[in-house]
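Submitted below is the structure of interest, expressed as C-alpha cells.
Note that one protein chain is taken out, while the other chains of the complex remain in position.
Take a look at chain A:
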Amino acid sequence: MTLTAQEIRKHVMDYLEATECSIIEASPLHVTVKLSPRADRMLTDRPYYWGFVERTGVDPETLSFTFVFEPEKYDNLAAAAQAAPPSRPLRPGNPASAAGLPAGAGAAGMEAAADPGGTTAGGPPTAPPGVSADPQDSILARFFGVVPALPRIGPGMIRREDIIYGSKRLRQIWAAARDEGKCLQLFEDPGIRQRMTLFSAAYEPWLAVCYKVEMSCDLKREELHFIGVSLTTGRIIPDFEAKLASRELTPRLPENIHIQPYELTVADGADRLEGYLTSKLALMDYDWAEEARERLRLELGIVDIYYEELLKEQDEEKRLAIEEQYNRRRKETAWQYEPQIAVSAVTYGLFHLRST
C-alpha cells in the first residue's frame, strides 16, 4: 500500500496540528510551517541546541520548513508564476511567501547565502561556485551524504523539503507520532446532555492494543491487529478500531459518569489479548513456514555435505577450526531461514467507553 500525495499531506498536517505548530501558509501542494518547540525537538535532530536552551533558559528559536507534497506541480506553478511579471512584491528569502518565487532558485539562493564563503575558499578562482539546480544535489549534500537540518537560524530562513512516500521526514513524523502517542488513556465524550441528566453514565474500561505481527523467515509478511478487551466483562472485540471510529474521545474525565469496576487487571487483560491473538494466528495458513523449513533443510544438507569431507581432517587443531566454521555456518543458515512470528505493540492504552 502506498499513499497519495494528498494522504501524505493529511498525515503531515495532522502531525503539525497535533503538535501545535504554527502554519504560515498552506496549499494543497505545500505547507510552510514554523515548528513548535515540541515538534522541533522530535524532528530536527539538534539535541545540543535543545540542551543549551534548557540550561540557559533562553527562548527557543524553532526551525521553519516548507514541505512540498507534489514537487513537480509546485515547481511548475512557481515557474509559471515567475514567468509572469510579479504583480505583488515578494518577500525576499522566503520562497514560500508566494508560490511566485521559483522554489529551485529560492532554495539555491538560500544555500549560497547560508554558506559563508566555505566553498569559495578551497578552489581555484576559475569561476564562482556553480549553483546546481537541484537542491538535493548540492555540494554539501553530496559531500556529507544527507545534510541534516543545520541550525542555521535566522529570520526568513526556510528550508524546502519535498515529502513523498518513502522520504525520511515522513518516516520520522510517524516515529515521532508513535513516540508521543503510543500510550493512551481516553474517555468517550458523553456530550453536553449528559451533564444535565440525573444519573451518571456507566463507562466500561477497555484495554486495547494495536499489535503488529511479523511473520519472518528469509522473507517476511506483516499484519496489524487492533484488539480490545473489556476489563469488566472480559469480552474481546477483534476490530476495536471500528468500535472507536464512531466515538468522540477526550483525554479528560467527563463529568457525571462513573467507571465500572475492573474485574481484570491490566496484566490479565494483556494475557487475554495474547491468548486471543494466538488462537487467531493458529488458524493461519502455514505453508510459508513449511516452505522456509524445506529451504532450510536443503541448505543445511548442502553445508553438511561440504564439511563432511573436511571434518575428517587428521590434524586436531585444524579439525577444530573447521568444526567451528561448520557450526557457524549452520547457525547462520538457521538464522537466515528459520520461520518465526514476533508480535509487538504499536499503540496501546485504556479506553473508557459508554456501556451499551
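Keep this in mind: a contact is a pair of C-beta atoms (placed from the backbone, for glycine too) under 8 Å apart; a residue touches a chain by one contact, two chains touch by 3 or more; residues count from 1.
Keep in mind that, in the parts below, contacts and distances are computed from a predicted model.
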Note to self: Name the omitted chain as UniProt records it, choosing among "Phosphate transport system permease protein PstA", "ATP-dependent helicase", "Tryptophan synthase alpha chain" or "Sugar ABC transporter substrate-binding protein".
What the structure shows: "ATP-dependent helicase"
Check: In the complete assembly, which of A:Met157, A:Ile237 or A:Val266 touches the absent chain?
Finding: A:Val266
Next item on the list: Please pick, from A:Glu61, A:Asp75 or A:Glu180, the residue that touches the omitted chain in the full complex.
Entry: A:Glu180
Check: Of the listed residues A:Glu25, A:Glu61 or A:Asp218, which contacts the missing chain in the full complex?
Finding: A:Asp218
Notebook entry, point to check: Contacts of chain A with the missing chain: which residues?
Noted result: 1-3, 7, 11, 14-15, 17-19, 119, 122-124, 126-127, 129-132, 136-137, 139, 141-143, 145-146, 164-168, 170-171, 173-174, 176-178, 180-186, 200, 202, 209-210, 212, 214-216, 218-224, 226, 232-234, 241, 249, 251, 257-261, 263-264, 266-267, 270, 272, 274-275, 278-279, 281-282, 286, 288-289, 295, 299, 302-310, 325, 328-329, 331-332, 335-337, 339-350
